[in-house]
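Missing here: one protein chain of the complex. Every other protein chain is in place.
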Amino acid sequence: MTAVTDEFERAASMKRTSLDSVRAASRFLRRLPMNIVIVLLLVIEIYPLVWIFLGSFKTQSEFLNDPFWTLPSKWDVSNYISAFTTGNLGQYILNSVLTVFPALFLTLALGVAAAFALEILVWKGRGTILLLFLAGVMVPGQMVLLPLFSIYFNLQLTGTLWPLIITYTASGLPLTVFMIATYFRAVPRELFEAATLDGATLLRQFWSIGVPIVRNAIFTVGLVQFFFLWNDLLIALTFTSSENLRTIQVGLLNFTGQYGAIQYGPLFAAICVSIFGTLVLYLFLNQRVMKGLAAGSVKG
Amino acid sequence: MTTAHRRLRRLAVIGSVITASALVLTACSGGGSTAASGGSFTMLALQNNTTPNDTLAALSSSTCQAADKAAPLKKDADAQTQHDQKLQLLAGQNALPNIFVGPGTPDLAKQFISGNKLVDITAELQKEGLQDQILPVAQSTIQKLYGKSDSYALPNELNIEGIWYNKKIFSDNGIALPGTWDELTADAAALLAKGIQPFAGDGKDGWPITRYVGAYIFRSLGPDALEKVAQGKAKLTDPEYVKAANEVAKLGKAGAFGAGVASTDYNGGLNQFLTGKAAMDYMGSWALANFNDPKQNTVGADNIGFMPFPAVSGGKGSIDQTPANVGQPIMMSKSKFGSGSAAWLKCIAQDYGNVALDKYGVVTGFKITKQPGNVPPLTKVVQDQINSSTSSVLWFEALFNAKATTVSQSDGGSLGNGSLSGSDFMQQLQTALGQ
Partner (left out) sequence: MNSVLASRRTAVLLVGPALLVYTAITLVPIAWSFGYTFFSGGLIQGFTFSGLKNFQQFLTDPNAWNAIAFTLRYAVIVSVGQVVIGYLLALLYIFFLRRASGLVRTVVFFPVVLPTVAVSLLFQRMFQLTPQPGPVNALVHVFGGQGVDFLGHADSAFWVLIVMDIWRSMGFYAVLLFAGLVDIPDELIESARLDGAGGWSLVRRIVLPLSVPVLLSSIIFSINGTLKVFDSVVALTNGGPGNATTPLTLYMFQTAFAYGDYGYGSTIALMLTILCLIVTVFIFRGSRRDLTKG
């Protein structure tokens, strides 16, 4: 890309004459439609967020009676407060945190270990097992829901968050194993062979050499998995049987106020909390997220 | 070797600490529901109807104080659209709560009864000599619903249904009270011509629209018309039945339920009527709580009138067969029925009706032993109508299986905005009934 740009710079500098102002004007006009396209693009990306944000400060009657473009009359945060109290948003966030982070930790721990064994170590059957994990990426979640439900019911786990944690761990494994294995493939085998000759056991090598080498990949994969799990709806919907077990996504879906009516203010406030939370995380790590998600699909 | 072991051990320790703390935290947050089943009395109600939970709470500090002390009341509620599903799951785990609002589909309740999951209320009340606390009208409606002579449900609501109308809109526009369906549709056309929405419409839940279909069928084909369908003696796709759906679809296409009917939810529909945007609302008397609330009702309670669903000329039904139901009646779980629940049942039978009427203006199927002095006029209207009806009929989906009920409710909106024809509607229903 830089080479192309340089080429343009060179060409442009060669043509710097007094005709430049005319050229500049006509270039502006030529680029105008594209610039309009860009502006439109940014508007359709950002406007919905702005609208939701403004809406989260409105009162119920403003929603019911005033047109959508009126600004809220007051900037009070009562909608946010009632989202957390009546709407139980705090409990939902807690549930999301309690299910996603342990599952993430477990997925990464088990997945990296498995990837190391499958990619670096040599043993019979590793190809088949790798394919087995790959198959897991293809199969839709619906295939496993019903039997899992029976399993958890028989183990008497259905009133807790355990079904979610366990299922989330398992659902993240195939992709984690696959992606980390791909990164391990790029690591030269000689590194490990040399370490073996130095007397280190394979287990020790995994811990002291393997893991640090793919540290970056672990972080990226962890980030990608985090978004998958945090935004999951199917698994959460199936295994949360009562209101105090709901995660954020299921909670938002059923977000009703005191009389089962849609209280628009708190609803918008809850949507905002949900959106801006992930947004902040994304803004800090956006390069990694983009590369990670892209890498995951290209290699798949 | 040893360093590797030490590292592994460290990892194991870290891992188990995290897992253990996660365990503790999940036990604290998620275990709330399981821990509560100990000595408590858990009630699972619906989010859009707070009266059962509120009435039980009021009872827990008055008549049921002793029962509450022995088995403290715990209240939970979920969305109507997921309630049946949840009850199915809980029943399968033998974990139905002590007391709960019954499923929306009577078919599911029948499964519960035959699966021995429910307390036989009639038998338990007879033990205490309280069987007369349930009004005969309520008892017979419950019998019709579930097909059992004993009642397995408590009639915490006795609702009659009909068309509520805005007196001012009618008088301002010179609309007369219709006595027949044709007069009703003529009135609707007249209102539409003046730019007034004739009927409030909750198409999102569907059943407010399909009520019109059911009521028309009862009026034109007689009170056992839908029972015949349930027994297979008739089909919804028979022309006389399809006519009912077509009549409603005609109204829908003309916009009689409002333009956004398919996306309007229950409270949206009520809001339309109570703020004067719609002239009429087919609704049951459970909505009296909303009608009597001046914050929601801006047209004034004395501005609202009641008319029974009109007759269909030449039909086999009559106008004094009032559509009635017991709402989603409260049921009790047999597996959790002990002395704690029995004590609660006793005081509920004795006083639920009084408290519900006095505090929330809700008419129940319980005998009123203390008629409150300040009964709102609309509630009096309902009580009078109950006393003067000779017999009751159920509603459209009353005897459907779960699938047909869902299809009917999810297609109600499309019927109400005219995008689904009456014959297609009935066709889909008959297919679902067949499965």
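To keep things simple, chains are lettered A and B as they appear, and every chain counts its residues starting from 1.
Methods note: contacts are C-beta pairs under 8 Å (C-beta built on N, C-alpha and C of every residue); 3 or more make two chains touch, one makes a residue touch a chain.
Just so you know, these numbers come straight off a predicted model, no measurement behind them.
Student: One chain isn't shown here. Among B:N49, B:N98, B:S220 or B:S414, which residue touches it?
Tutor: Residue touching the chain left out of view: B:S414.
Student: Out of B:P72, B:G222 or B:G260, which residue would touch the omitted chain in the full complex?
Tutor: B:G260
Student: Touching the hidden chain in the complete assembly: which of A:S26, A:T86, A:Q156 or A:T201 does that?
Tutor: Candidates A:S26, A:T86, A:Q156 or A:T201; residue touching the omitted chain: A:T201.
Student: Can you name the residues of chain A that touch the chain not displayed here?
Tutor: Where chain A meets the chain not shown: residues 1, 3-5, 7, 31, 34, 37-38, 41-42, 44-48, 51-52, 55, 63-69, 106, 110-111, 113-114, 116-118, 120-123, 126, 129, 132-133, 136, 138-151, 153, 166-167, 169-171, 173-174, 177, 189, 192-193, 196-197, 201-203, 206, 227, 230-234, 237-238, 248-249, 252-253, 264, 267-268, 271, 274-275, 278-279, 281-283, 286, 289-290, 293-294, 297-298, 300.
Student: Please give every residue of chain B in contact with the chain that is not shown.
Tutor: 81, 84-85, 88-89, 91-93, 111, 115, 203, 258-264, 268, 271, 402-403, 406-407, 410-411, 413-414, 417, 419-420, 428, 431, 435
Please note the rule applied: only the chains that are shown with their structure count from here on.
Student: Using the average of all C-alpha atoms in each chain as its centre, how far is it in Å between chain A and chain B?
Tutor: 40
Student: Within their complex, state which residues of chain B touch chain A.
Tutor: Where chain B meets chain A, its residues are 1, 3-4, 7-8, 11, 15, 18-19, 22, 25-27, 29-34, 46-50, 76-80, 82, 86, 89-90, 92-93, 95, 265-267, 271.
Student: What part of chain A is in contact with chain B in the complex they form?
Tutor: Touching chain B from chain A are residues 64, 91, 94-95, 98, 102, 105, 109, 153, 158-162, 165, 201, 203-204, 207-208, 241-245, 254, 256, 258-262.
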